[in-house]
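I have a structure here, written as structure tokens, and I will follow up with some questions on it.
With one protein chain held back, the other chains of the complex are shown just where they sit.
Labels run A and B following the written order; every chain starts at residue 1.
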Amino acid sequence: MTVFTAEQVEVGADPREQYERAIAERWSDGAPLLPATDDAIEALLAATPYPADHALCVLPPVNGVATVELIAINAAMAGVEPAAFPVVIAALEAISEPEWNAFGLTTTTSSVCPMLLVNGPGRDELGIDYRAGCMGGAAGRGSMTIGRAVALCIRNIGGQRAGETTKTVFGQPGRFGFCIGEWEERSPWPSLAERRGYSAQQDVVTVHGGKGTYPLADIHNDDARDLLYLIAKSVAFPLSNMYLGNVQNGEVVVAINPMWAERFGAVFPDVEELQGFLRANAWQPIELWPEPNQKILRDKGRVDADGRVHLVGRPDQIVPIVCGGLGSLHAIALPSFGESQMQSHPVLRPGSA
Amino acid sequence: MSDTILVRRPTAAPAGEVRAPVFDLDRPIAGVHVGIRTDKAWRSWRLIAQVWDEYLRRDGAATTLVETGGMVGQTGANDRKHIDELADTVECAIVGLGTCGSCTTFTIKDSVVVEAKQKPVVAIVTEEFEVHGHNVATHLGHGDLKVLVLPYPLEARPEAELRAIADEFYPRVLELLGAAS
Partner (left out) sequence: MDDVSVAAAVDEVGRFLRADGADLLLVEANPKTARIHLRLVLDTVGCEECVLPPAELRETIADSLQRRIAGEFELVLDDPRTTA
């Protein structure tokens, strides 16, 4: 039996009363929540090897201490199933890695949110969406609740409040929660987690400091190189955050639909060559920018000898993943905040080594 | 059947009210070694800092300038190391510029490094980010950190205006450092 440290609060049994109370207490992200009763929290705590009083991390902006108990409370509110709770924990461990730069990303004017990318055999059981509608509409329980639980932790433990502790100008729909998987079985390349050093048998969460979904479409050209060239030029859009900071920092995720992935894989069976091709073409001519911006880019050393402004310094900063439905025609870029490096963490369950 | 249930509060306890001490030079600026931190992102601040650097040296201070440009990666690691070294070397510091969310956060963070070494420091932010700067300082336990607020927006102003702002606010930065007349 857990000895809880969080305050116990009496609320109305009626769900509508709970909704109103959560808003009044400022626990809420604006949408209805489930009640964080002790039995619901206990069920989640039983699914993680960490004890309830373990201080997993400190979450900015207000540097609230995220104990496993507090995380479980927020996860219970989001409706996370016990089997999915370790994914929430792993995501927060990744977010709290210094190189993810939670301090910057939770306070920036930018439209940033943690974008969770899940690999591993647990995707289906957990309800992680990676097929049609994976970025909205598929409504997998895991995707919706895990993403939301992480967002609630940043809100309630980290104290991120728009207009108060964060200067975000627009916010981001993904701040409600963003959690998708990779369709590994349809990828011609090793999965994202495998490329980052994990085994295909492990469930792994990679958290990207992203700026939402940037849609790309082509209905005219089936040639793999042509499509990849266009993708590269598209992600190198002139107002990308990645021109504001250091060219060596940040990644752009490119989500490729399975039909295009098959085509791209036939031409680039080696994913590093694919990334090299994308990197080599992800640039814009300096003349694209107005004169004042040109000067700044030159001062920052972002213009090469050929007058090209490259989006990224290295091929591995363009990160392909395969997901989405079978309708072809589309890719989605997840542009980066820039001053953040994506972080991965394995999902640990009771009995994990 | 009860018409109420018991739930657990999901929020973390607010950070304690610890407020680290602040420091003043309590002597004229002449002979003082002043550190100035600029940021690659903000040409406006680089110009203002350049003007202040000239004035400080004119007034007999020695100066060391450090330019930051990253938050993560090797650049970020190098920057934090340089700030740490600067804080060890100088007697006081002027740290800018907070004129966006994350850069304000890092301006305050780097200012706190200096203050934690018990040296006078002034964080420079623009008006739009004043509250945010104070909030970040509070959450880091340095709620009394001295903050100088410059006009907003700043970045796109012409050089003549920026020089005028530098002139106008130079006495105030000396005052906040506690540089006696």
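Here, contacts are C-beta pairs under 8 Å (C-beta built on N, C-alpha and C of every residue); 3 or more make two chains touch, one makes a residue touch a chain.
In this text the structure is predicted, and so the values were computed from the model without any measurement.
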item: Displayed chains contacted by the hidden chain, counting the whole assembly; value: A
item: Omitted-chain contact residue, chosen from A:Ala13, A:Ala55 or A:Ala132; value: A:Ala132
item: Omitted-chain contact residue, chosen from A:Asp53, A:Glu125 or A:Glu185; value: A:Glu185
item: Residues of chain A in contact with the chain not shown; value: 131-132, 185-186, 258-259, 325-327
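We adopt the following convention: only the chains that are shown with their structure count from here on.
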item: Separation of chain A from chain B, taking each centre as the mean of its C-alpha atoms, in whole Å; value: 31
item: Interface residues, chain B side, partner chain A - complex; value: 1-15, 40-41, 43, 69-76, 100-102, 104-106, 109, 128-129, 132, 135-136, 139-140, 156
item: Interfacial residue positions of chain A with respect to chain B in the complex; value: 4, 6-14, 18, 25-27, 35-38, 41, 59-66, 69-70, 73-74, 77, 98-101, 103-105, 107-110, 152, 156-159, 164-168, 244-246, 248-249, 292, 296, 299-300, 337, 339-341
